[in-house]
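A short worksheet on the structure shown next.
One chain of protein is taken out of this complex; the other chains stay put.
Naming follows writing order (A and B), and every chain is counted from residue 1.
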Amino acid sequence: MSLLAVEALCQEYRVPAGVFARRPLVAVDRVSLGLREGETLGVVGESGSGKSTLARCILQLERPSGGTVTFDGRELTTLGGRELRGVRRLLQMVFQDPAASLNPRLRVGYTVAEPLRLHRLREGGAAVGARVEELLRAVGLGPEHVDRYPHQLSGGQQQRVAIARALACEPRLVALDEPTSALDVSVQAALLALLRDLQARLGLAYLFISHDLAVVSAMAGRLMVMYLGQVVEEGAATELLARPRHPYTQALVSAVPRDTPWAEPARLVVAGEPGSSLARAAGCRFAPRCPWAVGRCRAEPQPLRPVGAGHAAACWRAAAGELPPWPGTAGRTERR
Amino acid sequence: MSGPLLEIRGLRVEFATPRGVARVLVGVDLDVDRGEVVGLVGESGCGKSVTALAVLRLLRAPGRVSGGRVRFQGRDLLALPEPGMRGVRGRGIAMIFQAPRDCLNPVLTIGRQLGLLLARHDRVAGGAATARARELCEMVELPDPERVLRAYPHELSGGMCQRAMIALALACRPALLIADEATTALDVTVQLQILLLLRGLRDTLGLAQLIITHNLGVVAEACQRVAVMYAGEIVETAAVGELFAAPRHPYTRRLLAARPRIGAAPDGEPIPGSVPDPLARPPGCAFHPRCHRAQPRCGEQHPEPAVLGPGRTVRCYYPEP
Partner (left out) sequence: MTRLDPATCGGLAITLALVLVALLAPWVAPHDPYATDAGRALRPPSLAHPFGTGVFGEDILSRVLWGARLDLLIAAGAVGFALVLGGALGAIAGFAGGLTDEGLMRGMDVLQAFPNFILALGIAAALGPSLPNLIVAIALTNVPVYARLMRSQVLTQRTAPYALAAVGVGNPMGRVLFIHLLPNTWSPILVQATLQSGWAILQAAGLSFIGLGVRVPTPEWGVMIGMGVQQVTAGQWWVAFFPGLAIMVAVIGLNLLGDGLQDWLDPKRR
């Protein structure tokens, strides 16, 4: 029943350093994940975590430098040309900046109709036109939008067009890369509701990427937390957000601005910033900022270890129970 | 000097566009008291950034202030001649912006930019300036001040640039700091650091702050009082606890309900419709076409703010109970 199986995916870039030398920038470091039909996996992380790169590599919009991506039984990394184009229709992506993801010179109708023609999903002008209107209705737009240009639509409407374009392909999986980050709160809520509705009706699997834990928790059943290219924790969304075990997840959860002014969220404030994936660290990439890091953390690579039912964290100290329990709702701020 | 530190009354701003005059601000009333942190919250296009720019007289053509009054420390800022205004910018009121790296001069080191500011406003130079620069770096919790002062903006990360910008803002001991979406472009863990820093500055320096944001969570974290803005006017003001506990304006209520929250089920219905075009404002209340409590009167008469208590106003004929 597994729709998507990603095994040890790596993406490395060579960046110039000095006059002739090139250094590797490891954007995605041996990431594995699985996704079933109709399921939503949330991928969370801050800038530099590699989450967007991960999505592009899975969809073969970028060729990963290592690892395998198995979709519906087929290995995608070895596919090329026409075969890949055929499979592409089943894995679609919605991008962060809706205005930039639509060709400014093409009308909405053309943009949504293009996949229908490319993959011969409808033949003939009338059938294509009818389907385009159907798709626009499905995302909450009307036939009056068919002849508009992207710049004549609002951000929320543009994103709906992007979703309609993705749906035109009749995909099985849709990767959503921060689909609502560029939108206002009120528009965001509507769009998320639309996405949930479409998933229920069409049985789509979602790979939902976001830096916003609140948004992700509304959409995903399972979460995967990434830091500088590595997966640091994964598990059921409710469990992970209520009882984060990896120090970075704890920092991330506690960084979410409080719900109400009187709430006293548990806080783990870590100093510094994510940094970059240039320095090839042997061990845990979070160690420089972690309040509980010891020598072993920096020296040895940290695989994911079970810390609960269906819950794993890439921290040997968390798995060994050496870290203080996460307070939950008691207000406490630890500073490093 | 009695009265609020910053007093804005009936501020109106227009933009001349090829398609007509866009009324971006239609009468903004806002107060910030000494040492108080006030949040100005609204979605994109409501005019919150324009308000800040208008206060500091930084609006450029085709925008212009078309009416209203702005008083800072008792002085009328809109009537002040430009040299006087230059004395206020940076010294009395300082501002930090959304993209810190874009707002720092890319060809000067942080130390030099700080030095220029100190020399100009405080007439401080040499050893005294260096000492003050180091003091400021400590105040904004910049690690390794020596390195930062010698660095160029592109060598610093986003969070450090923002701290550097706050240091520049504090250099001349302003009474008021305006933060325009200062944490929007930062990673969330860095955002928390900056918000805690701003709270610390309120406690240690008694720095009054006007925090402009679209993020209600930031308001809950950082502000004592909050003003909600919609389509160029303030629709509700309240102490922050009151606003979250009992929002009275329908827009505020819908905005609070529309936020995704961890652990909470995705809530309520999204707000139908969209923000009005400043070139074509609906008659009466600007929000009435989208309001679930709208009555005929709302489309005919423009509501004035009703005072519900000290510091508590609502611009609505039929506020939520």
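By definition in this document, a contact is a pair of C-beta atoms (placed from the backbone, for glycine too) under 8 Å apart; a residue touches a chain by one contact, two chains touch by 3 or more.
Bear in mind that the values here come from a model prediction, so they are computed numbers and not experimental data.
The undisplayed chain touches these shown chains across the complete complex, A.
Here the missing chain is touched by one residue of A:51, A:122 or A:165, and it is A:165. When the whole complex is considered, the residue among A:27, A:44, A:102 or A:153 that touches the unshown chain is A:102. The chain omitted from view is touched by exactly one of B:18, B:106 or B:321, namely B:18. When the whole complex is considered, the residue among A:23, A:85 or A:137 that touches the unshown chain is A:85. In the full complex, subunit A contacts the hidden chain through residues 56, 59, 61, 85-86, 88-89, 92-93, 95-97, 100-106, 114-115, 118-119, 149, 151, 162, 165-166, 168-169.
To be clear about the criterion, only the chains that are shown with their structure count from here on.
The centroid of the Cα atoms in subunit A and the matching centroid in subunit B are 31 Å apart. Those residues of subunit A whose C-beta lies close enough to touch subunit B in the complex are 46-47, 154, 156, 184-190, 192-193, 196, 211-215, 217-218, 238, 241-242, 251-263, 267, 269-275. Subunit B meets subunit A in the complex at residues 43-44, 143, 157-160, 187-193, 195-196, 214-218, 220-221, 223, 240-241, 244-245, 254-255, 258-263, 265-268, 270-271, 274.
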